[in-house]
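The structure under discussion is supplied below as structure tokens; questions concerning it will follow.
Apart from one protein chain that is not included, each protein chain of the complex appears where it belongs.
Entry: chain A
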Amino acid sequence: MKMAALCAEFGDLAQIKKQLISVISLCKERGLLHSAKWASELAFSLDPLPKDKLPASPPFTEEDAQDLDALTLAKSYFDLKEYDRAAYFLKGCCSQKAYFLYMYSRYLSGEKKKDDETVDSLGPLEKGQVRNEALRELRVELSKKHIAGELDGFTLYLYGVVLRKLDLLKEAVEVFVEAIHALPLHWGAWLELSNLVTNIEMLKSLSLPDCWIKDFFMAHMYTELQMIKEALQKYQNLMEAGFSKSTYIISQIAVAYHNIRDIDQALALFNELREQDPFRIDNMDTFSNLLYVKSMKPELSYLAHNLVEIDKYRVETCCVIGNYYSLRSQHEKAALYFQRALKLNPRCLGAWTLMGHEYMEMKNTSAAIQAYRHAIEVNKRDYRAWYGLGQTYEILKMPFYCLYYYRKAHQLRPNDSRMLVALGESYEKLSQQLEAKKCYWRAYSVGDVEKMALLKLAKLHEQLNEYDDAAQCYMLYIQDIFSCGEQLEHAEVSTALRYLGQYYFKNKLYDEASLCAQRCCDYNDAREEGKALLRQISLVRDQIETPSADLFAPLSNNNTPVRRVSPLNLISFTP
């Protein structure tokens, strides 16, 4: 095809724009609304073209002229969702456009009937059996044409969709790749392909056309495969190449930041997105998650109200409202809204998990377990659901039982410290200190988000009487806390300082000990102990400086027994 001109380095934005404009009209004629929407969004972000540079409409063939009336009639029926009627009038048309619309309306009619059937099936057990009956016929016809080589880019795409619905995934991948080669600008085909790619090796093995749109696809794929760094790099390149105004790219970057929990960056981007596109609903559930994590009540409330005004029967809207109620601790209402989201789309993964969280808050563990299980059924790789299940069993005081779920979650997100800390805690409860230590240390080394791992590790060492290791961990902990700058609510710096003070004192490093003790005095809960320690230090220093008449004093100071005396005993010595 003409439009498939290679343009790898984005030099010619005007050329890209031209291609986009022509593909938009092609998609619109065929009722491919989402692809048209995507292309239009991208085209909008580029500078407008002067009149003479606008692309010429595609050539009008003899066949097109023949089918014109039938096509117009059928398209209007199609737009009114009367698919069978559209198909009837298109039967026998020979132009490519008409043929695509004919097949597509048959496909959609089958899908629509399938959805209607599900509601009144002959019993619950038949539920899974409802199928799109048209698929098989479509496949037969399309494969005949496919072998004959009569399919264009759009019909190839449709053939791929049919194959995917019939669970013929391998064939579907091949056909989608073919469709992309025939018509690289059709984003729908790329998107379908992305759903079928399961790992990076498979992605590398695909032979894709060298078109500018490939970069969009790769960036999308990296996000899907949780390779966020690469994805961000790709998007950055695209921004620099001239797509900086595209709302699509901004939203994608924001989602990527959300996935690596860089909350501030993501929030900033979403705010920018809202400014540029105030009536957007897509991705707003992700935005609300971020606001929730940051406990930004007014912003979340504003967002919720705003979205309700735009469209209250959207899955995203319901999720946002659910998050809003959850933040206000009205968990029953939150659960209600998540249920509503699920009624709108039962395959909405996030809502199942979030509903599980709500039931957890309401202490309805059995409902929570069910919700999480549903989430796992929809997507086995949902680590949050596995983690949630683990938490549920932990609350039910079954630390061994929850290990399995935490392990699953950890397997899916090997570099997430939260699972590791949870695993460590469970091991600690089972008195498997060795494993617990490993978990905490690993959690620290992969970058601890909650900054709890080191503290727990230190306490564990303390319990096991490994004083040096404990001190080491407390040191690291304090460094960690102060280096991240902000104050964390649960920070237990005072505990660390207290321990370090005693530790240095025992090891007769009085300067360091007094430093720690002084710092202790900055915290309310450790002030008294800090002062006591300071007194002790000065006492001991006096003793050293003035050699006393007592013969045993120097002995007892230099001997090891002092080091073994526990802090409590030392306190009792002081007057």
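Some observations on this one:
The criterion applied here is as follows: contacts are C-beta pairs under 8 Å (C-beta built on N, C-alpha and C of every residue); 3 or more make two chains touch, one makes a residue touch a chain; residues count from 1.
The rule is short, and it goes like this: contacts and distances are computed from a predicted model.
Choosing from "alanine transaminase", "Dolichol-phosphate mannosyltransferase subunit 3", "3-methyl-2-oxobutanoate dehydrogenase (2-methylpropanoyl-transferring)" or "Anaphase-promoting complex subunit 5", the protein name stored in UniProt for the chain missing from the display reads "Anaphase-promoting complex subunit 5". Set against the missing chain, the residues A:G153, A:G188 or A:G501 yield one that touches it, A:G188. Set against the missing chain, the residues A:K144, A:K297 or A:R347 yield one that touches it, A:R347. Screening A:K28, A:K112, A:R261 or A:K451 against the full complex identifies A:K112 as the residue touching the chain left out.
For the options A:L46, A:V161, A:L497 or A:C516, the residue in contact with the chain missing from this view is A:V161. On the side of chain A, touch with the chain left out of the figure occurs at residues 32-35, 108, 111-112, 115, 118-129, 157, 161, 188, 191-192, 195, 335, 338-339, 342-343, 345-347, 355, 359, 365-367, 369-371, 373, 377, 389, 396-401, 404-405, 430.
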